[in-house]
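Here the complex is missing a single protein chain, while all its other protein chains stay put.
Coming up: subunit A.
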Amino acid sequence: MKILTTNYLTCALRACKSHPNSFPLHFRDAELQQDSLPFNAAFIANILPRIDWPALLTTAAELGFTNLPAEKPDTVDEKAGMELHRILIETQVVEGKLVCGNCGHDMRINE
(Lines give C-alpha, C1' and ligand atoms only; values in the text may rest on other atoms or scores of the structure.)
Protein backbone atom coordinates (compact mmCIF):
# COMPACT_ATOMS: atom_id res chain seq x y z
CA MET A 1 0.00 0.00 0.00
CA LYS A 2 1.28 3.43 -0.93
CA ILE A 3 1.92 6.13 1.66
CA LEU A 4 -0.18 8.37 -0.58
CA THR A 5 -3.24 6.20 0.05
CA THR A 6 -2.77 6.44 3.81
CA ASN A 7 -2.98 10.20 3.57
CA TYR A 8 -6.50 9.88 2.22
CA LEU A 9 -7.77 7.09 4.40
CA THR A 10 -9.98 7.47 7.44
CA CYS A 11 -11.71 5.00 9.70
CA ALA A 12 -14.81 3.70 7.97
CA LEU A 13 -17.01 4.11 11.05
CA ARG A 14 -19.40 7.00 10.76
CA ALA A 15 -18.87 7.96 14.40
CA CYS A 16 -15.10 8.09 13.90
CA LYS A 17 -15.12 10.16 10.73
CA SER A 18 -15.91 13.39 12.55
CA HIS A 19 -13.40 12.79 15.34
CA PRO A 20 -9.98 14.45 14.99
CA ASN A 21 -8.13 11.39 16.30
CA SER A 22 -9.37 9.20 13.48
CA PHE A 23 -7.04 10.81 10.97
CA PRO A 24 -4.39 9.95 10.05
CA LEU A 25 -4.45 6.24 10.74
CA HIS A 26 -1.33 4.96 12.44
CA PHE A 27 0.96 2.23 11.19
CA ARG A 28 1.89 -0.69 13.43
CA ASP A 29 4.49 -3.33 12.58
CA ALA A 30 4.85 -1.93 9.10
CA GLU A 31 7.16 -3.70 6.70
CA LEU A 32 8.35 -1.45 3.92
CA GLN A 33 9.39 -2.14 0.40
CA GLN A 34 10.92 0.29 -2.05
CA ASP A 35 9.64 -0.04 -5.59
CA SER A 36 10.75 1.71 -8.70
CA LEU A 37 7.94 3.39 -10.59
CA PRO A 38 8.07 5.98 -13.36
CA PHE A 39 8.09 9.55 -12.05
CA ASN A 40 5.02 11.52 -13.04
CA ALA A 41 5.53 15.22 -12.34
CA ALA A 42 2.06 16.26 -13.48
CA PHE A 43 0.44 13.80 -11.10
CA ILE A 44 2.44 15.02 -8.11
CA ALA A 45 1.56 18.62 -8.96
CA ASN A 46 -2.10 17.62 -9.28
CA ILE A 47 -2.43 15.85 -5.95
CA LEU A 48 -0.17 18.14 -3.90
CA PRO A 49 -2.96 20.62 -2.96
CA ARG A 50 -5.05 17.73 -1.65
CA ILE A 51 -2.39 16.22 0.58
CA ASP A 52 -2.87 16.80 4.29
CA TRP A 53 0.68 17.86 5.09
CA PRO A 54 0.65 17.52 8.93
CA ALA A 55 -0.83 14.04 8.53
CA LEU A 56 1.84 13.15 6.00
CA LEU A 57 4.55 14.34 8.38
CA THR A 58 3.09 12.20 11.17
CA THR A 59 2.90 9.13 8.96
CA ALA A 60 6.35 9.68 7.49
CA ALA A 61 7.86 10.13 10.95
CA GLU A 62 6.26 6.87 12.10
CA LEU A 63 7.88 5.10 9.19
CA GLY A 64 11.22 6.79 9.66
CA PHE A 65 11.25 9.45 6.97
CA THR A 66 12.23 12.72 8.54
CA ASN A 67 13.63 14.64 5.59
CA LEU A 68 10.36 16.28 4.54
CA PRO A 69 10.03 20.07 4.89
CA ALA A 70 7.91 21.22 7.84
CA GLU A 71 5.68 23.34 5.61
CA LYS A 72 3.92 22.19 2.50
CA PRO A 73 5.80 23.53 -0.55
CA ASP A 74 3.62 25.63 -2.85
CA THR A 75 5.24 24.40 -6.01
CA VAL A 76 7.42 21.39 -6.58
CA ASP A 77 10.58 21.52 -8.62
CA GLU A 78 12.17 18.41 -10.08
CA LYS A 79 14.18 17.53 -6.98
CA ALA A 80 11.41 18.00 -4.38
CA GLY A 81 9.00 16.21 -6.72
CA MET A 82 11.29 13.20 -6.93
CA GLU A 83 11.57 13.12 -3.16
CA LEU A 84 7.78 13.21 -2.77
CA HIS A 85 7.43 10.60 -5.48
CA ARG A 86 9.85 8.35 -3.63
CA ILE A 87 7.93 8.60 -0.36
CA LEU A 88 4.33 8.82 -1.60
CA ILE A 89 4.32 6.47 -4.57
CA GLU A 90 7.34 4.20 -4.46
CA THR A 91 7.34 3.32 -0.78
CA GLN A 92 5.01 0.39 -0.31
CA VAL A 93 3.81 -1.02 2.99
CA VAL A 94 3.61 -4.75 2.32
CA GLU A 95 2.75 -6.06 5.78
CA GLY A 96 1.38 -4.43 8.88
CA LYS A 97 -1.63 -2.82 10.46
CA LEU A 98 -3.36 0.50 10.31
CA VAL A 99 -4.86 1.55 13.63
CA CYS A 100 -7.61 4.12 14.09
CA GLY A 101 -6.62 6.59 16.81
CA ASN A 102 -10.21 6.98 17.97
CA CYS A 103 -11.82 3.55 18.15
CA GLY A 104 -8.61 1.53 18.18
CA HIS A 105 -9.74 -0.77 15.39
CA ASP A 106 -6.84 -2.18 13.43
CA MET A 107 -7.00 -2.91 9.73
CA ARG A 108 -4.57 -5.46 8.40
CA ILE A 109 -2.44 -4.86 5.36
CA ASN A 110 -1.39 -7.85 3.29
CA GLU A 111 0.82 -6.94 0.39
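By our rule, a residue touches a chain if its C-beta (ideal position, glycine included) is under 8 Å from a C-beta of that chain, and two chains touch if they have at least 3 such contacts; residues count from 1.
The definition used in the following text is that contacts and distances are computed from a predicted model.
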Omitted chain (choose from "Ribosomal RNA-processing protein 42", "GTP-binding protein", "Methyltransferase" or "Postreplication repair E3 ubiquitin-protein ligase RAD18") - UniProt protein name: "Methyltransferase"
Hidden partner chain, touching residue among A:K2, A:H26, A:K72 or A:R86: A:K2
Of A:C11, A:A60 or A:I87, the one touching the omitted chain in the full complex: A:C11
Positions on subunit A contacted by the hidden chain, ascending: 1-2, 4-5, 7-12, 14, 23, 37, 40, 42-43, 46-47, 50, 52, 89, 111
